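All protein chains but one are shown at their positions in the complex.
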Amino acid sequence: MLVLFTDFGLQGPYIGQVAAVLQQHAPGVPVINLFSDLPPFDIQAAAYLLPAYTRGFPPGTVFVCVVDPGVGGARPGAVLCADGRWYVGPNEGLFAPLARRAGDIRCWQLPGPAAGASPSFHGRDVFAPVAGRLARNGRYEGEEVATSELDWPDWPDDLWRVVYIDRFGNAITGLRGSMVEADAVFNVSGHSLRHARTFSDVGEGEAFWYENSSGLVEFAVNRGRADVELGLNTGSEFSRGDG
Amino acid sequence: MLVLFTDFGLQGPYIGQVAAVLQQHAPGVPVINLFSDLPPFDIQAAAYLLPAYTRGFPPGTVFVCVVDPGVGGARPGAVLCADGRWYVGPNEGLFAPLARRAGDIRCWQLPGPAAGASPSFHGRDVFAPVAGRLARNGRYEGEEVATSELDWPDWPDDLWRVVYIDRFGNAITGLRGSMVEADAVFNVSGHSLRHARTFSDVGEGEAFWYENSSGLVEFAVNRGRADVELGLNTGSEFSRGDG
Partner (left out) sequence: MLVLFTDFGLQGPYIGQVAAVLQQHAPGVPVINLFSDLPPFDIQAAAYLLPAYTRGFPPGTVFVCVVDPGVGGARPGAVLCADGRWYVGPNEGLFAPLARRAGDIRCWQLPGPAAGASPSFHGRDVFAPVAGRLARNGRYEGEEVATSELDWPDWPDDLWRVVYIDRFGNAITGLRGSMVEADAVFNVSGHSLRHARTFSDVGEGEAFWYENSSGLVEFAVNRGRADVELGLNTGSEFSRGDG
């Protein structure tokens, strides 16, 4: 399976152009859009979403991961094999939390773009061909490098910020639910939010936090929009509350 | 063929996560997004779109139908086989108009969520695995129940409301074109709308109603936005006009 994890946007031709390259290199392998609308240019938000949203995929899945505000710059891209899943993309921090949490990981440095590659669309011309060949061959041969190349040491293990607002206004954070106790209270834009198991466990219009279906702490309002009612955006910080 | 009919939104990971589960359970079966942006939480709007937008699919098609504001609650989901097509989803009214109109229908009650299923994402963890296995096996074995379980007796046979606004601002209603005469006039937000066969039959900027390509009455403005020019939203009511 080939999976796209990008900030390209659902609009426009970019997702389709990448999918077409993948199909040509790996005929018959299904291509799935996991995220097409990651917060634009926000590598850190994407980096904390990546391990949570890719852990459920089977071994052998190949992820094309592109949030690349510096496209065309000099830094080489990376290929990872982490716990049996493959990841291809620019190495600007995007893989840092994933690499720290992986049990078994190897890393390779991509060669520079081939002649004729567009300097503004490495997703299509650099990363997709590598990912397609990986999906077909199941292995990568190239320059293996230390996995420390993937780390961004200043970044925390969990990110106490909102990293994505979904269609319903739910605010997904970079904090794993498994890192806090179930009776934790969070201070979110001046509101104290308590834990609930899920939406149907609280009253209509009530705000709460829960561990979402991908393991991250998420702020929500039952049948309402948490982003509007709590004043949240991608990047909003929160902290532990008084309880 | 596996077909998604949901309010999950095009944004975010949800459609991709469901598609990935479907691919794992039914390798090689194409997955199509029919509706990803049904009006959020609006079961009734979705219920009147469902029979109109699924009737054209071939027998054996499996629809994953999820509009589920009460996700995580106690009510069990349902599997239907109606006129040779399969439907899987929460049983909160979504299948009521479809069931009333079906010539040949059977219904089964789903067991409760398996251990490990997320209480907030039954689309991925409960309905998609069932749908994937259905697409592969072509049959369902479980607890068959009376099809009366699917009905919402208070709901009308046709819904005289706008149930969806499309990209062009056209307003799709829950009323079948076959239930009204072609010279019917509708009173829509104070405007009297007459019938036309299609857009090119009226002048630029003119509002009209027509039976859309899926059999529903739709309000439109040739090369304009009916939602803006007539002041329509999902849920807007209309009535028979004076002619």
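Each chain gets a letter, A and B, in the order it is written, and its residues are counted from 1.
In this text, contacts are C-beta pairs under 8 Å (C-beta built on N, C-alpha and C of every residue); 3 or more make two chains touch, one makes a residue touch a chain.
Since the model is a prediction, treat every value here as computed from it, not as a measurement.
Enquirer: Please pick, from B:Asp166, B:Glu206 or B:Glu229, the residue that touches the omitted chain in the full complex.
Expert: B:Asp166
Enquirer: Who touches the missing chain here, A:Gly84, A:Pro119 or A:Gly205?
Expert: A:Pro119
Enquirer: Determine and list the chain B residues touching the chain excluded from the picture.
Expert: The missing chain touches chain B at positions 1, 3, 10, 30, 32-35, 37, 53, 56-58, 164, 166-168, 197-201, 210, 212-214, 223.
Enquirer: State which residues belonging to chain A touch the missing partner chain.
Expert: 8-17, 19-20, 23-24, 31, 37, 40-41, 69-73, 118-121, 124-125
Assume only the chains that are shown with their structure count from here on.
Enquirer: How many angstrom between the C-alpha centroids of chain B and chain A?
Expert: From the centre of chain A to the centre of chain B is 31 Å.
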